[in-house]
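Removed from the display is one protein chain of the complex; every other protein chain stays in position.
Right, chain A next:
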């Protein structure tokens, strides 16, 4: 009697392999490759057009489409010069502001969320499930709803705490931006990292306990190394979100800590007369996220797969 399920199992494996093989054969056929290349090219054309536009002179941009570049090429770096040096404040200032905003806004939620995720996944305390559901539910609160109340709290905090916003904001007004980004990121961060962490086999933790490890040791010596791909994946998400954010910076920041996005939003001028600069501006702002993404790409892919396959 025990033979039958085994046979079934073998059959299933054979069937699975043949499905995989069919898929592999189907996907690597020359036609499929051709289709993939065509899709990739079509997908890239608008970005390519944007790149070409960013090098065309103003009069060409306003009078004809980028494809005329192919028959009648004219090349200029004026747009980039205007984007980089056109403002009264050096673009480097905005760049540094963006970095100063982004790094803590990524590190704060990650460090809190990994610890919280550990507690929710591996520590038993009363009200754990209720708290976790509450945090999970917080994800559906749109950040736009929280902005005015949150800013009010920063300006007039209760219990005579130090105001974080206003004319004499401490830390150049960066605290409010960091805290806001951290607040908005935490529900998703805790949820994602908790799901990942609870999939780590319990035997690992039990054997560590047997060897005399406490929570701190388990967290630092076992969890953190295993979590690296997941943390990196979330880090990239959070980095891109903060780097591209305009709303939080506008509401909680001031002109002195305005990031790159604030400058880009104003590139087209008071009445939109300089819209031809936008293509060059788009490529300037694209550089850093692109570098970060390419540098951390393998973590990103591994982190995404880690969540789906291991379960």
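By our rule, a residue touches a chain if its C-beta (ideal position, glycine included) is under 8 Å from a C-beta of that chain, and two chains touch if they have at least 3 such contacts; residues count from 1.
Operating definition for what follows: contacts and distances are computed from a predicted model.
Q: When one chain of this assembly is omitted, its UniProt record names it as which of these: "Helix-turn-helix transcriptional regulator", "Monovalent cation/H+ antiporter subunit A", "Inner-membrane translocator" or "ABC transporter substrate-binding protein"?
A: "ABC transporter substrate-binding protein"
Q: With respect to the chain omitted from the figure, which of A:50, A:115, A:131 or A:151 is a touching residue?
A: In the full complex, the listed residue that touches the missing chain is A:151.
Q: Among A:77, A:204 or A:295, which one touches the chain that has been omitted from the display?
A: Only one of A:77, A:204 or A:295 touches the chain omitted from view, namely A:295.
Q: Could you tell which one of A:70, A:145 or A:162 touches the chain left off the display?
A: Of all options in A:70, A:145 or A:162, contact with the hidden chain holds for A:162.
Q: Using the definition of touch stated at the top, determine which of A:22, A:44 or A:59 touches the missing chain.
A: Reading the full complex, the residue touching the unseen chain is A:59.
Q: Which one touches the absent chain: A:93, A:195, A:217 or A:254?
A: Within the whole complex, the residue contacting the unshown chain is A:254.
Q: On chain A, what residues meet the omitted chain?
A: With respect to the unshown chain, the touching residues of chain A are 58-59, 62, 86-88, 99-100, 103-104, 107, 147-148, 151-152, 154-156, 162, 165-172, 174-175, 250-251, 254-256, 262, 265-266, 268-273, 275, 295-296.
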